[in-house]
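Complex shown without one protein chain; remaining protein chains in place.
And then chain A:
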Amino acid sequence: MPTAASSTDTAPVAREGLVAQTRRAVADVGHLVRFRTASLRRRRAGVVALGAFVLVTLGAAVVPAFVAGAGAGSGRALDLLLLLPTMLTGFLALTIVSAAASGGGRELLARDPAAVHPISPTTDHLGALLLAPLNIAWLLQAWALLAVTAYALGPELYLAQAQVVVVLWLGAATAVAQVLAWILEGVRRVPHGIVGIRALTVGVLGATLGLQISGRLLQVFDDLPTRWVVVGMVSDSVGRWALTVGVVLATFVGAVVLGAVPAHIAAHRIPQDELDVESGHHPVRRLSRTTLGQLVRTDRASVWRAVPMRRGVAVLALAPGLVALAGNLPWAQLTVLPGLVASGGALLWGVNAWCLDGRGGLWRESLPVAPETVFDARAWVLGEFLLAASLVTVALGAVRAGLPSVAELTALVCTLVVVTVQVVAASLRWSDQRPFAVDLRSARATPAPPIVMVGYSARLALSTTVTGLAFSGLANVDAWQVSVLVAVPFLAWSTARLLRTRRAWCEPVARARVITAVAV
């Protein structure tokens, strides 16, 4: 008598309910987080970083309240209080751009290794939400919001209740941004979706610029619903404050839950832009006349054909430039932008530059070419990538800045050159010291693990901002030669570090370590 189930049998299928599925998805986030943290090589550094994060956050939330003029109800404190609704909206805009540019946010586990596990899109959504703060732009904006709130209110009783609302806002804005990012990613993945998203982006930018040019942007800022949040956070009425907390908290919870829906929809669609790159035919180009030229061409193709690089650099080049354009930044302040853009550009791939070749690294290393030439090509391609993005930003910012003085122009040119060399040198040094095997196919991929990326971005942001501010000051000095004189030691220092990394790359054992690490 047969005992095995027949194909015609209607076997009862054990179906998990929605609650059980959600519970399982949440539990899986914990499993993945533990898996990722277990692979951290420098645990002590992780603990120190966490301690530093808590300290800086507490410092930002409290210390400015005790600075002279804080909470005065007039002057700068009042100005900042009035600006707070706009800053809350700005934070939301930043998180939307960040999540949308990275295709729905970062992954707890990269796509290929995750493919063999039953990881639900809900887990993926929650993981992306969890990783969103591990981004220097998010952290700086969050700290700035806490600090501005503290300064605007001073050491009053209001401060604690206001900071509670600000922290909740950070979470709610991030969760809402995540929902929008999943929706946009879902749209991108339908036929012609990419064109639709581009049209939407142009439309939003055009509308913003139109409002700015017509002088109505300030009115829009004044009418923002975030004013209601700011009024609630400083309200004398406990009921009003509690209502504000409730609404922001409900927004956070609602967005976290709701985000799973578009995450599931997006996960069931094929990423069109990756498909276009991988299935499209690329026209043949003639051989380059030089070895360096051919290597540069290969590296350039690896960069510009990668979805995360193209998308990331577009956002990096355009966003600060448009902000500068809308804000009518003067030339002296434009010097801060190239450092910001170059740092962001390096974080797209430069900090792990040898991962560009992926598993092809072993084959490339077997080709008869001097390692110096390979290094020069990679450094050149990284440099031009960063410089191109910075130039677009500066060009946009320059539209309304008027004619620069010779000193302003010299300071800006010096900044562009100095920060580019500075960032290239730092990126290639880190690429050599800590290579990671990563696949940069997906828009969600990052060249290094999230916690490492935070470290890199903090260090880059610090060094390039200091450089930008130095030249910003020099732009106001009449003698243009001063900028050039100051640029020389900056350049000499960065070039020396770049050459030291180049020498290290030429050492066969060290190079083999890097190649075999990225080619796994």
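The rule we apply is simple: contacts are C-beta pairs under 8 Å (C-beta built on N, C-alpha and C of every residue); 3 or more make two chains touch, one makes a residue touch a chain; residues count from 1.
Methods note: contacts and distances are computed from a predicted model.
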{"item": "Listed names \"Acyl-CoA synthetase (AMP-forming)/AMP-acid ligase II\", \"Nitrate reductase\", \"ABC-2 type transport system ATP-binding protein\" or \"PadR family transcriptional regulator\", with the criterion being the UniProt name of the chain not displayed", "value": "\"ABC-2 type transport system ATP-binding protein\""}
{"item": "Contact residue for the chain not shown (choose from A:Val277, A:Ala314 or A:Leu469)", "value": "A:Val277"}
{"item": "Option from A:Gln294, A:Ser405 or A:Thr495 whose C-beta touches the chain left out", "value": "A:Gln294"}
{"item": "Missing-chain contacts mapped onto chain A", "value": "277-284, 287-288, 291, 294-295, 297-298, 301-302, 305-306, 356-360, 362-370, 439-441, 508-509, 512-513, 515-516, 519-520"}
